[in-house]
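Okay, handing you the structure first.
With one protein chain withheld, the remaining protein chains of the complex are depicted in position.
Up next is chain A:
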Amino acid sequence: MATSVYWLFDFVFTFKKLLFLTSSYYPFTIYSNRYIMDLKSIKIDIIKGIHKCSQRGLFHSVKWLSELNYSLSHVQLSPEELPKFEESEVELEAYLLAKSYFDLKEYDRCTHFTKDCTSAKTKFLFYYSQYLSIEKKKLDNMTDSNCPPDPTKNDKLKNLCAQMQNDFYQNKLDGFMIYLYGIILKRLDLIALAIDVFTKAVALEPMLWCCWFELGKLVSDKNTLSLPDHWMKQFYSSHACLEQLRNDEALQICQSLCTQGFENSTYLMSQFALGHHNNRDLDKAINMFKKILEIDPYRLDNLDTYSNLLYVQEMKTQLADLAHKVVSIDKYRVETCCVIGNYYSLRSDHAKAVLYFRRALKLNPQFLSGWTLMGHEFMEMKNTNAAIQSYRHAIEINHRDYRAWYGLGQTYEIMKMYFYSLYYYKQAQQLKPNDSRMIIALGETYEKLDKIENALKCYYKACSIGDVEGLALIRLAKLYDKLNETENAAAAFTEYCLREDDSKEKVYDDQTEFYNALQYLANYHLNKGQIDDAYTYAYKCLECDETKEQGKALLRVIATKRMEQGNEMKMEEPIENTSPPGEANSSDMNFSLMIMENQ
């Protein structure tokens, strides 16, 4: 049975591979080609990994591996294939004692009783309990002082780091301890070294998911780390791609993993959801989350993203429902607090929203979206200083959080520190090169700094990548005008007018922009002697009160010109092409029809 399933999947896999080979759209088929996954050995790997991690109290890795293992329940292992575990005899007493203290979160006691131990397992507990004790104390102190821990008072962690550093350079650490060392380095902001260390740890202990996870968070671009060729690497790759906002690639890898037998994994589903979310495929993402919640209704992981989605779609009732559900599951989880915060924010109760985000951050000061969202709330409440603080925390935790960079840009713009806001917008723009909002913000700032050319380039780029909010074009046109690039300006204005005309049915507030554009075009065409065009635009100007007078004046000028031209035309009739009137007529028709409708 088991083998047949295996073969079946293998078949699916090769089939899929063919598909990939034929579709040249994705350039990274290597991921799917390199491994032919042997699910059985994977399962054995996982079970061994679970054992090792649980012995060391690495609960999150255990959880992740177990979930993965569960999604492989269709793969059966025969009794002799099941890995056997024996308790090692060295320092068993000390280990059992220490582990029990560790599980009860009595970290200092655990440290004390593992002080003189030498075996790798107990030594890991020795270091790990020290680290957790330091972190726990920091958190505990935070509840008193109500502010995040002061990074300058980190001496204990530094000492621990120095201690591990010595052992590290003497090669006394095993894979797990190296991972722990990496964590401490990361906490101390020694990112480059931390990446090195994590890479080493991963090579030694490929089943250590949390290590892959950290690595994915730290690696900044698609650089070539020498990572071991292990099936876990694919999970890592999808995670890393998501972190680096290379969403299509991530989705692609997830897809390939799905077809290789992990299709039941809720983790992969959540990866899909995140990928869709980043891609602004909101509906797909929401559906994916719904699916996950059906399978695993009490899963809280990533639900903060789900609440963001509901928030953006303004699905109030769903969000309320979600908030109630998560509260009933676990009130004191960061995700729960985040969902509730979003809920209050959608109800414009910003103070309460801040309260909940703050609670989330109290539970875990490293919770990224908490900081960003809290920054947004502070922005709503016009508390720029607090907003800046929040955004900065978010960036400290993750350098690639473009929302936080964007938020920082906004706050500094409010504070009229345009150079700063320019820099922050730039960061955001580099992270999301194809998002017009960032580049428009960039353009606005350049405008404020009186760097018209740069601003123009930004708007130009915004237009070229698809202007979501429809702001770029008119601005671009105005800047062309400002730089006396009349031809370009006219072209841009024309397009703007046409587009606005299209969406005329929609109610838009800023009519003056539109009519000013019309007026400009009327003048432009008049100057060029294209009287019919000028007439059309000038006529349109009459619709609005502000431009009415100018419109009338223009029409008068046009009328006189026409008279003159009419005389000339008569003389030169055989030479002149007849097409312009036709065009003018048609557009004229168009506009007049519109006017009729509007009235």
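Here is the rule we use: a residue touches a chain if its C-beta (ideal position, glycine included) is under 8 Å from a C-beta of that chain, and two chains touch if they have at least 3 such contacts; residues count from 1.
One rule holds in what follows: contacts and distances are computed from a predicted model.
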Candidate names "Ribosome biogenesis protein ERB1", "Cell division cycle protein 16 homolog", "RNA polymerase Rpb4/RPC9 core domain-containing protein" or "Mn-superoxide dismutase"; UniProt protein name, chain not shown: "Cell division cycle protein 16 homolog"
From A:Asp321, A:Glu453 or A:Glu564, residue that would touch the chain that is not displayed: A:Glu453
Contacting the left-out chain in the complete assembly, out of A:Cys161, A:Leu215 or A:Met374: A:Cys161
Given A:Asp189, A:Asp321, A:Glu549 or A:Glu564, the one touching the chain that is not displayed: A:Asp189
Residue ranges of chain A at the interface with the undisplayed chain: 151-152, 154-155, 158-159, 161-163, 165-166, 169-170, 185, 188-190, 193, 392, 396, 419-420, 422-423, 426, 429-430, 433-434, 439, 442-443, 446, 449, 451, 453-458, 460-461, 464-466, 476-477, 480, 483, 485, 487-489, 491-492, 494-495, 498-499, 501-502, 579-580, 582-583, 586, 589-590, 593
